[in-house]
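With one protein chain held back, the other chains of the complex are shown just where they sit.
Note that the chains are named A and B in the order they appear, and that numbering of residues resets to 1 at the start of each chain.
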Amino acid sequence: MALRKFSILAFLKKNFDFITGVLGEIGLTVLIMGAALAICLLLVFVKSVI
Amino acid sequence: MSWKVCFLVAILLLLIVPLARAESGQALIENSASFDGKTVTFTGEVIGVLMRDNYAWVNILDNEVAIGVWCSAEDARKVTVIGDYRHGGDTVEAIGTFRMADPEQGGDLDIRADNFTVVAVGQELSRSPSLPLVTFSVVLMIVAIFVAIFLRHIRKEKERIVPWPFH
Partner (left out) sequence: MIPALTREDLKIIGYNLSRISYLMGGILLLPIIVAVIYREIDTIPFFLIGASLAFILGSLLNHFLETKKEMELKHAVVMVAVGWLLAPVLASIPIWLSNATASYLHASFESLSGFTGTGLTVATDIDHLSHSINFLRHFLQFVGDGIGIIVVSLSILGKTKISSVLAFKGEAKELGIRPSIVRTSRIIIGIAITFLIVGTILFAAAGIKEGLNPGTAIFDGLNHSMTGYATGGFSTRSQNLLFYHSVWVEVAAIVTMIIGALNFNLHYAILGGKRKEILKNIEVRILFFSLLALGFLVSANLIFSNLYTSPDSLFRKGIFHVISGQTTTGFQTAPPQHFMLLWPAFSMIVISIAMILGGCANSTSGGIKMVRIGILFKSIVREVRQTLLPRSAVVRGTFHNIEDTLITDTMIKGAAVIAMGYIVLFTFGTMITVAHGYSVESSMFETSSALGNVGLSSGITSPSMPFVVEVTYMFLMWAGKLEIIAVLVLMGFIILGLRKGIKK
């Protein structure tokens, strides 16, 4: 039986939506963390000024 | 007369000079504010070592309360047995500064050790299977299989004699 050639590119193309979806959700969490960190930096700055 | 003087001096010294006494994990956690920034002695079992380049975190457990100790990698390498299901870990004594919210470690509760000693080496814990329990578990499993097969057989017989929906 001939083995089907596995192509990473073909796999990525076939599961493009799925993979970008997972990355998108991780991206959302990174966005939340980034915004939260910005709040922390702002608070430290405000405290240093007061 | 001289022995009386010696005795009195000894009593006075005992009262004035505080004995080096390890703080319990419970005491440190519950009175963190009063211990913050002070030198403490903490003794317990090692339950975790995380090496970080030239330093390391050694988590020490004392009677259900664990505290992380930040020490040198060299000190951490003295630990030979880490506590887990099969092992009682090394008993170590760490002397250092207690921080209830260490700003250099992201606000973690920790002890920055100046002195780190392995007091007793850990040992293997005996975890042999209990024969009565093993026997009981095997018997119960056989009973479960038997019950399932037997009841299924009864149900099949019932369906053969009186087909559903006439049960």
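Brief remarks follow.
Keep this in mind: a residue touches a chain if its C-beta (ideal position, glycine included) is under 8 Å from a C-beta of that chain, and two chains touch if they have at least 3 such contacts.
Here the structure is a predicted model, which means the values were calculated and not measured.
Considering the full assembly, A:A35 is the residue among A:L9, A:A35 or A:V49 that touches the omitted chain. Although one chain is not displayed, subunit B still touches it through residues 29-30, 32-33, 47-52, 56-57, 59, 61, 64-66, 68, 70, 83-85, 100-101, 103, 105-110, 125, 127-130, 133-134, 136-138, 140-141, 143-145, 147-148, 151, 154-155, 164-165. Touch with the hidden chain on the side of subunit A covers residues 17-18, 20-22, 24-30, 32-33, 35-37, 39-41, 43-44, 47.
One rule holds for everything that comes next: only the chains that are shown with their structure count from here on.
Distance from the subunit A centre to the subunit B centre is 36 Å, each centre being the mean of its Cα atoms.
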